[in-house]
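For reference, the structure discussed in these notes is given below.
With one protein chain held back, the other chains of the complex are shown just where they sit.
Here is chain A:
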Amino acid sequence: MSIAPQLLRGPSLMAEILLSEAEKAFIHHGDDLRCDGRTRLDYRPIILETGLVSNASGSSRLRLANSDVLVGVKVELASPLSEKPLEGRLEFFVDCSANATPEFEGRGGEDLANEICRFLQMSYMSGDTINLSELSVLAGQQCWVLYVDILILECGGNLYDTVSLAVKSALYTTQIPSIKVATMDGDQPELELSEDPYDTKRLNTQNVPCLVTLMKIGNHYLVDPTPEEECCSSSGVVVAVSGSKKITAVRKIGSGSLHPESLVSMLKTASEVGAVVNKILMKKLLEEETAGKTQKVGFMR
């Protein structure tokens, strides 16, 4: 397991929901059997659909139990950063809709949105995740910028995981138009966009990271905590795991402390869980792609 992480401490995610002492004791005593019958490393059922937003280059909607996230990716031409002239870039923007939960009313969701945004940016910074040089059009002058817009529709715990899986699915389906560089007209090169709307290329998203949230309850840690379990736990980590089982970013959440030994074992568990999640997600995305143009289910359910 090789780590290239950047550790960042952050505040607790979810608003505190009230639980009685007895309920907390009940959750603490669960010995690999949680309240809904899952083991400590099980996720709740995930429902995925891509291609919902027709005017975005790529989009996806992911539902993890009660958490609902919609992601749209738009591609635009811009000039690359001066320190990275041969690479394109990704820009993330998270919007916590006020419909998601009462705490997001007004500007309540801004802090959480900024946190998720920054952590996503950090997770994608490593060179192992996505090959940004594929996004370069003209060295030093033009490149593709992918604007990833994330809309949180409903908040049911474990937002980091849901957002990362939705972003990965949206990037998988993103279609970048083919572009040809015509002859240089003096100093200005002419860029020619292909006429055919289906003449596109796709990014290799095999190594795009998935975030895995692990919350510590007693001496054990849980994957995919429900809001009740989050309330019982005082500390946890969110780990960005790429497709090749590498950890690209780690963030500690919650106000409690973690023993260094537990941190190391949590990272190990997270990378294993992350690898499984990545594999299954890629398999499902491939299945959806090969199934072809089926009726979109959308939001009418």
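As a working rule, a contact is a pair of C-beta atoms (placed from the backbone, for glycine too) under 8 Å apart; a residue touches a chain by one contact, two chains touch by 3 or more; residues count from 1.
Basically, contacts and distances are computed from a predicted model.
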Among "A-type voltage-gated potassium channel KCND1", "Exosome complex component RRP4", "VANG1 protein" or "aldehyde dehydrogenase (NAD(+))", UniProt-listed name of the chain not shown: "Exosome complex component RRP4"
Which residue of A:19, A:98, A:125 or A:179 touches the chain not shown here: A:19
For chain A, residues in touch with the removed chain: 18-23, 25-26, 29-31, 33-39, 41-49, 61, 65, 273, 276-277, 280-281, 284, 287-288, 291, 294-295, 297, 301
